[in-house]
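I am attaching a structure below and will ask some questions about it afterwards.
Missing here: one protein chain of the complex. Every other protein chain is in place.
Chain lettering (A and B) follows the sequence in which the chains are written, and residue indices restart at 1 in each chain.
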Amino acid sequence: MPSLVIDNRSVEVPKGTKVISAAEKLGIYIPRFCFHEALGAVGACRMCAVMFLDGPVKGLKMSCMTEAKDGMVISTDHPDAMRFRSWVIECLMLNHPHDCPVCDEGGQCLLQDMTVSGGHGIRRYGGPKRTYRDQDLGPLVGHEMNRCIHCWRCRRFYQDYAGYRDLGAMQIGSRTYFGRQKDGRLQSPFAGNLIDLCPTGVYTDKPSRYEGRRWDYQRSDSVCPHCSLGCATMLNVRYRQVIRLEARPEPAVNGHFICDRGRYGFGFANHPERPRKARIDGSEADLQTALQEAATRLGEVSAEYGAGAVAALGSCRMGLEAQVAMARLCHERGWSAPRFYLEPDLALRVHAAARSLEPELALSQTELQKADFILAVGVDPLAEAPMLALAMRQAVRSGATVALIDPRPLELPFPSRRLAVECGLFDVALPWLVRQAFGAKKRRKLDEIYPRLLTVAGGEGLEKKGLRELKKMARLLAKSQRPALVCGTDMVPQGLPGGAADLVRLLREQGKDAGVFFVLPGANAMGAAMAAPEETAGGDLLEAMERGEVRALLAVESDPLFGFYDRARLERALEGLKLLVVLDHLPSVTAAKAHLLLPVTNLYEAPGISLVNHEGRLQRASAIQEPGTPLDQYGGGGHPPRVFSESTPGGDLLPADVQLEELAGLLSNTNAETPRLNAWEWLAQRQPGAAEAVSNGAPVYGERLLPIQVGQAALVEQPVASPVAVGKLELLVGSWFASAEELSSYRPIPAGPEDEPALWLHSETASRLGLETGGPVRLVLEGGELPLTLRTSDEMNRRTALLTPGKGASWQMLPGRRTLLDESAIQRADRGES
Amino acid sequence: MLPQKLKKKLQKVIRAADYSREKAVDVMYAVQRHYGYLSDEGLAESAALLGMSELELEELATFYDFIYRSPVGKFVLHVCDGVVCWMCHEQWSCTGEEESIVTYLCARLGVEVGETTDDGLFTVLPSACIGFCEFAPAMLVNGRAYGPLTPEYLDEILDQLRKEHDELAVDR
Partner (left out) sequence: MGEKVLLQNRRRDRPATLDEYRDSGGYQALATVLKGVEPRELIQMVLDSGLRGRGGAGFPAGRKWSFLRQEAPHPRYIIPNTDEMEPGTFKDRVLVGCDPHQIIEGTILAGYANQAERAVIFIRPSYELEAKVFEREFSLLREEGLLGENILGSKFDFEITLHRSAGRYICGEASAQVKAIQGERPRPDKEGHMTESGLWGQPTIVNNVETLACVPHIVRNGGEWFKNLAATPEGAGTKLYGVSGMVERPDCYELPIGTPLREIIFEHAGGMKAGRRFKACLTGGASTKLLPEKHLDVRMDFEALAKIGHRLGTAAVVVFDENACLVSACLNLLTFFTRESCGWCTPCREGLPYMRHLLRSIELGEADEDCIPRLKEMTEMMDHSYCAFAPGAAAPVKGLLEYFEDEVREHLVRGCCPYKGV
């Protein structure tokens, strides 16, 4: 560990550390522009110059390019260094428009900070300034090139780090221009990070332009609720409105970046139709009255039909506190098992994942980047968890190979190996691959130890070409030392999550530093598994409603009609209920049908929520702002009405867990002051993994709550190959980037072409069926017909069709999540028929 | 649209290379020769042939000074303004006025720097030192150097080029 002296203070750092980072350890922030922890050091801006007084290097050198070595003596404020840095700033400011008063970056601008601290104040350059014409880069990222100081960060991030190729550096010298070839929307789903990265105001957040200065905002550490990765965000609120989100650096999870869905998907929080007043049978009421009424009516149903006739349905977007409160309520009242999924099969898969995630197996995004071979099964990274794609790319940049087994046409910003087999063959392909990674002798041994796991009938159902590809992947697995298995839970067979974890355990026992990375259906799927491990014992809720066993439904932060494959059926079941109580903050279609509507706060309102991400890490989305109608809406755009009240308008809301606790109290009928455990204590009792993270009834954030105890797995039989029969197609529904995720669908990122309703087929299948790429087709289903545009791909499975419905519910007339269709169900439509 | 024959030829060239990007400049040159300059269409077609995005190729096209992204004449008169030729420009005129080959040519052809003559034949552009310093002042026209230049010699060259404009192999 080299030891060096910076500004008369000693510091010891790991070998390979650059001087600029060594200084940071001492709390010395050497000025810089082009250096960025995630993008590395390139030595372009020359801003980080320091004086090396003694040691192996002497003179004025760049601290970001120089490795810290023993015996170095460095002065950051040597007069020559200060003079040089001041001159560099002067050079950078030569062409700068000096428009801080009208620039959104002002107050959070690295250039401002460096200019002031660099001692450059008076402008002595008397020549003309170089100016540029700006581009329209789309609705999300602003572009004002005159402010550019050519730190090259944007190009390095956009092309090198993220792998997209529609933004770059054109021209030469001081005329160098960062932008697209033509005006147009930035194609990368990570483009918003340019805003955080740009040290000046070239790239700014367009939707929140001119809303305020950084010091105007109430800022708090939040967590993204749109997928199970749980990336860290920074919340900015003003006048009761969420203004913008930024990426928050969290080295253990997402590093420095977030995806655009996470950055811009917060529109649900400010939605003008958001429920803010409780409703009883359609009429407004105050929240306390509504809670009373809810308790009364739930009690009545329970009394009349039995406790088991009341069911509660939550979701993966709830905070852990609310999930616990809901589970407790069901438990204490003897209601039907608490559920967080409408589809029991999905619940089973998620529970299998949760159960099998032991601490040594779990991988975070950061850890995944260090894998040397990544095998992803049944997951579409960019659609389900975009930052996963970015983490995979970093692994590829370090030399790893990524192999994906999935039938869909996956678009990824890095080269990868593909095996496009249908979902029904995952259970067979994966173990076969792992088995092939070992020599013949070893294989026989493993067969004895893991009879159920590995012995599948010689890759049954897989074609020769598929087996060849699996062999190649197996060879990569054999050579790897740090393999990672990424496993989806959405479009996969029941046994896959458990099987995947078993295989990772096998690999570890055979000496590999293997890990598993599950992708779950929502931000707090793990929390749901922890709160209600007994969910799967409850059986199918929809069927229970249809059979009349369940007569009352308490839907908490849940909109089961959104995204359910057979909407008509669910609507009928809901209509048949005696009582539907909804607690939610979204103006959802289920909420519109509720007899009782109790509005709740969302994660951006005080006090915030806790979430457990895909790797079992407990994180806190904190919020300071008390709930209320945004001033913008309350004032109709003008000055708010000059009315005084004791409460905040539109603020008659309470967090879901508080409301559920109140219901519990109202329903319990006991006056005895029995000391009641708080939510964390209750959770800690049932989940030993949580017990470690809870001290004195309060959670410790940032740690993994593993292992998670979830009830006995339904015994999955020997994996069986279920290929799609000839003449048939398996129809999958794609969760395409913006419009299909529930929260962000409320104010979706303005639609791009990928949001148009489309049907994907393999190009050979399409031509065999006489269909034209880009042409209109009809998907003929029992419930009706869907007009769609046909897209083709050479990389997807030939017997799979992928439906990307875009916005709107017309597609919700399928018999299941994965539907077997006759090829004839896809027909050519005449133009003008859509 | 690139003619099929040219397209096939370029595909062959690209396939023969270990890495297709190595041929980026060659492809741009060939497409530029076909269209007279590297038009937007030409850029898009070139990018498609090379498997690069349009932006990636534009990064190169706008970096280099012998790739013309704006229309130019059949003959691009790259007048060297390197220090040796400059020295000779300065000596060139005895009128004491600010005269140079560029101003002479522009006056002769009736265009501004960067403009193309109406007959589509000549564009006048400056160039960094072209490496013909012993023949200063010099200029480069479609890969051929001319110098030392005098007003008379320049007129001669222009006439000659006009005559040859169908036959002169445009090889840049």
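Note that a residue touches a chain if its C-beta (ideal position, glycine included) is under 8 Å from a C-beta of that chain, and two chains touch if they have at least 3 such contacts.
Nothing here was measured: the structure is a model prediction, and the numbers come from that model.
Touched by the hidden chain within the whole complex are the displayed chains A, B.
Of the options B:48, B:111 or B:133, the residue whose C-beta touches the omitted chain is B:133. For chain A, the residues in touch with the chain missing from this view are 43-47, 49, 60, 65, 84, 87-88, 91-92, 94-95, 124-127, 130, 149-150, 152, 168-169, 171-176.
Interface residues of chain B with the unshown chain, by the touch rule above, are 18-26, 28-29, 50, 52, 59-60, 63-67, 78, 81-84, 86-87, 90-91, 96, 127-136, 140, 143-145, 171-172.
Operating definition for what follows: only the chains that are shown with their structure count from here on.
Separating the CA-averaged centres of chain A and chain B is a span of 51 Å.
Contact residues of chain A toward chain B in the complex are 165-172, 177, 180-182.
The touching residues of chain B, when paired with chain A in their complex, are 52-56, 58-59, 62-63.
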